[in-house]
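The structure under discussion appears below in the form of structure tokens.
Excluded from the complex is one protein chain; the other protein chains are retained at their positions.
For chain A:
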Amino acid sequence: MSTIHAEEAGAAKAVPVRTAPHASMWRQSLRRLLKNKLAMLGFAVVAFMFAACFIGPLFSPYTDNKINMAVMNNAPSLKHWLGTDALGRDVLARVLLAGRISLTVGLASMVLSVFVGTLLGVIAGYYRGVVDQLVMRLADLLLTIPSLPLLFIFGALLSEWKVPTDYRMYIVMLMLSIVGWPGLARMVRGQMLSLREREYMQATVVLGLRDRRKLFNHLLPNLVPLIIVIATFNIGGAILSESVLSYFGLGVMAPTPTWGNMIDAANNMIDFQDHPWLWIPPGFSIFATVIAINIFGDGLRDVLDPKQKR
């Protein structure tokens, strides 16, 4: 699809244009988004976080996570910008490495839950009937169980089964998407129920189009703005949930650093009072990232919501 759009956009440019430039919905939205200062601030923070976490560690000499008893619990200094932890590891390097994990988990579980949620929501909303009942009751079931206890149970099971720590990250992603898809599926289904009754859908019936074409060529593009917005919020939520899980020692395990388990490691009176550099950086990272993602998501929603005219 995207390549066609690109080609056609190119073709449109070549034709002499009589009125305003050919403004596709996407280009209009982008222009409006660029004007929204708060959203752009959010985007800048998120972009900075990504850049710092994925590129930053390349410039740090301390990424090997080596224990160094000589520099235990040092306060921030020129050598260690954010100090060192109880095992003498550089906190800045660990925060950035932890960010890699947290952001990856957030993104990956978002992608997975958006994929599953959209697919199931589209199918349920379009076909209704038995399929709808099955999918939505399953979603309801997952929604009625508070997600944190559910995640805790999953996490405890993982520890019980002695899942190797390397794999835990991937399983945490899966867990987060399992609790993430039902909300999305619900929204998508609701939207589908309304879209499928539109006149242009009746027109596709009259044209004798296949269901596959109706679903993915006609209905899905109408859902894309909704999905983008939910997906954005979803990343924030997933990062938060992952931090909570890791904080309770049920997510990604030490020595792999994540923002959650770094705070957990500093979870005692001494560290809290005497070594604030151990918990403020990861805490602030979670806070800043999630807030920034939500602000950006808000901006996206304002821009992409077709009901809002300006």
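Methods note: a contact is a pair of C-beta atoms (placed from the backbone, for glycine too) under 8 Å apart; a residue touches a chain by one contact, two chains touch by 3 or more; residues count from 1.
Note that in this section contacts and distances are computed from a predicted model.
The subunit not displayed here is recorded in UniProt as "Oligopeptide/dipeptide ABC transporter ATP-binding protein", chosen from "Oligopeptide/dipeptide ABC transporter ATP-binding protein", "Radical SAM-linked protein", "2-oxoisovalerate dehydrogenase subunit beta" or "Sarcosine oxidase subunit gamma". Check A:L78, A:V130 or A:V205 against the missing chain and you find that the one touching it is A:V205. Residue in contact with the omitted chain (choice from A:N68, A:T165 or A:N217): A:N217. Contact between chain A and the unshown chain involves residues 4, 8-9, 11-12, 15, 17-18, 22, 24-25, 198-200, 202-210, 213, 217-218, 221-222, 224.
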